[in-house]
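Every protein chain of the complex appears in place save one, which is left out.
Take a look at chain A:
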Amino acid sequence: MPLSTSSNFARPDDAFRAIVEAHRGLTEEQSADFDAALVLILANHIGDIDVLREAIGLARRRMIDGQQQQQQQQ
């Protein structure tokens, strides 16, 4: 099963909001710790290494796009 990138939540704003609110009141350091734990929990729930790798690839492309933008600005 490939990574699903279609919208899966009936109310996507609720999901986004739930994650945002979970970070409320946390320091940068705590936020990063929280994200690390959340990523591991969700990765295990997916339980499919191919889907996980695809998701990592999709996320990694943000970093590459970001670097290219930075280079263009310079």
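Just so we're on the same page, contacts are C-beta pairs under 8 Å (C-beta built on N, C-alpha and C of every residue); 3 or more make two chains touch, one makes a residue touch a chain; residues count from 1.
FYI, contacts and distances are computed from a predicted model.
Looking at the choices "Potassium-transporting ATPase KdpC subunit", "Aromatic ring-hydroxylating dioxygenase subunit alpha", "Sulfate ABC transporter permease subunit CysW" or "FAD-dependent oxidoreductase", the name in the UniProt record of the chain not drawn here is "FAD-dependent oxidoreductase". Of the candidate positions A:A22, A:L40 or A:L58, contact with the hidden chain is made by A:L40.
The chain not shown here touches chain A at positions 32-33, 36-37, 39-41, 44.
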